[in-house]
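The complex is shown incomplete by one protein chain, all other protein chains being positioned as in the whole.
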Amino acid sequence: MTNYKMKDIEGTVHFDGEMATKGFYFNKMCYSFNHEENRQAFRDDPEAYMTKYKLSEEQKQAVRDQDINRMLELGGSIYYLAKFAGIFGWNMQVIGGMMSGRTTEEFQAYLDSQGRGKNNG
Amino acid sequence: MTNYKMKDIEGTVHFDGEMATKGFYFNKMCYSFNHEENRQAFRDDPEAYMTKYKLSEEQKQAVRDQDINRMLELGGSIYYLAKFAGIFGWNMQVIGGMMSGRTTEEFQAYLDSQGRGKNNG
Amino acid sequence: MAKIIGGITTAHIPAIGVAMDKGLENEPYYRDLFAIYPPIREWLEEEKPDIAVLFYNDHGLEMFLDKKPTFAIGCAPEYENADEGWGIKPIPPVTGETELSWHIVNHLIENDFDPTVCQDIKVDHGATVPLTLLWPNFTYKGIKVIPISINCERHPMPKPSRSLAFGKAIGDAIRCWDKDSKVVLLGTGGLSHQLDGPRAGILNAEFDNWCMDKIVSDPEAICQYSNVELVEKGGAQMVEIAMWLAMRGCIEGEVEERMRNYVSPISNTAVGVQLLIPKD
Partner (left out) sequence: MAKIIGGITTAHIPAIGVAMDKGLENEPYYRDLFAIYPPIREWLEEEKPDIAVLFYNDHGLEMFLDKKPTFAIGCAPEYENADEGWGIKPIPPVTGETELSWHIVNHLIENDFDPTVCQDIKVDHGATVPLTLLWPNFTYKGIKVIPISINCERHPMPKPSRSLAFGKAIGDAIRCWDKDSKVVLLGTGGLSHQLDGPRAGILNAEFDNWCMDKIVSDPEAICQYSNVELVEKGGAQMVEIAMWLAMRGCIEGEVEERMRNYVSPISNTAVGVQLLIPKD
């Protein structure tokens, strides 16, 4: 018997087949946000939009709570989540902070603490 | 230098990259015929429908002439052409005859002449 | 562990589906063809497979030229069928089996195959006609299906040897899946036919029967032919034998040929049907 389950890495949800199955409709909804009219439809009535895309009750609650880590646990893919974040004007530092339990400034400082090669020029 | 051009087989147009490039819009039009509303739109106004799908003048003429071999030469794929044929109610024996220069009955007879395994039961 | 209990080769031509719809199985044109299916259905009734791994080719319902996969594997919980444009009645959805699908995908990627992975696709007559033939009256709803499609439309198509190797990797994946499931394989399509061009209508019973012999005893022998040589021998759509090779590749070692039928022409196509049972 061969088991293809990936090794756990703390703080990381591997987006694999199991998660992609769980998150399919959620990701399909976020994929629809490539179009402005869909982003607007979500803004106008998020509950109706989530129901139209067949989100589970848990997924809907994670959206209501703006809990991105929970969305990841429920099968969200960061590629489509980025489009969801776009609706709220959250950039990668904002959601990086949200997910790692930091303010945006703390998150930026964490990034900078690992930095290299700037201000040499 | 490696040449991937396929060996010629008489009476056969290989649907390869070159043909798929040439026939892209024609095939895209025929692919749209998976939907009844598109079949109806074509029936209602074939010229407008062909223009909408960016067919070349040669391709349009082949359609007007119902010249299936010509459609193949211009990049048509039999898989999508079958959907085109469906609009006219032509089955595979009808278009087999049209392409091989036979009546439908002659085409059926040609098939039967190569047959095996029937009427043993 | 999952077990492959057998492999079935069968045509998937729309005309057969239409004939079933219309109850024409006993007409002279169809009688000899349909004779093989009741005994195969009996075998399925007895063996009760849980899962069917179904090799087919999409004929332009789902896999358009915009993004055309070489190999595509279904990972969806359900697959819909739809209007294909020429009047076959769509059938109710086919049930999927996502766990084994993903296990196969993992195994394929690990072994240097590059499949397109499909969580939402419609399946066409290439898949639905065989299901309807083997599990009539919508009883296919009771079996979980993994549809795997191979590009048979646009050249370049996978080499026959690649389709055989693809099947071998899928067979290995099934054998190393940790569930006590019984799996039946379906290799659909073919045999000789050419639908398009001035050469439309050619058939080659001799070559077809040679292929059926070799599918049993020596599938590698078929791989001596390139796709263009297959076209030359058996017509432009002879390349559909790719699905037979993939099916046969899944089975390790020798097989017993339990049943065979060959009837030609049905529509423009030579129809071969076989039931193969793994010897160990």
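Some notes on this structure:
Should a chain be cited, it is by its letter among A, B and C, assigned in written order, with residues numbered from 1 in that chain.
In the analysis below, a residue touches a chain if its C-beta (ideal position, glycine included) is under 8 Å from a C-beta of that chain, and two chains touch if they have at least 3 such contacts.
Remember, predicted model here, so these are calculated numbers, not experimental data.
Across C:Arg154, C:Lys168, C:Arg199 or C:Lys214, the residue that sits in touch with the chain not pictured is C:Arg154.
From the options C:Val105, C:Cys152, C:Ile170 or C:Ile222, the residue with contact to the unseen chain in the full assembly is C:Val105.
Touching the omitted chain from chain B are residues 1-4, 16-18, 20-21, 24, 28. The missing chain lies against chain A, touching residues 4, 6-7, 9-17, 20, 24, 27-28, 30-31, 33-36, 39, 69, 72, 77-83, 85-87, 91-93, 95-96, 99-101, 107, 110-112, 114-121. With the whole complex as reference, residues 62-63, 65-72, 105-106, 109-110, 112-121, 154, 156-159, 162, 165-166 of chain C touch the missing chain.
Please note the rule applied: only the chains that are shown with their structure count from here on.
Chain B and chain C have Cα centroids separated by 24 Å.
Annotation: 46 Å between the Cα-based centres of chain A and chain B. With each centre defined as the average position of its C-alpha atoms, the distance from chain A to chain C rounds to 39 Å.
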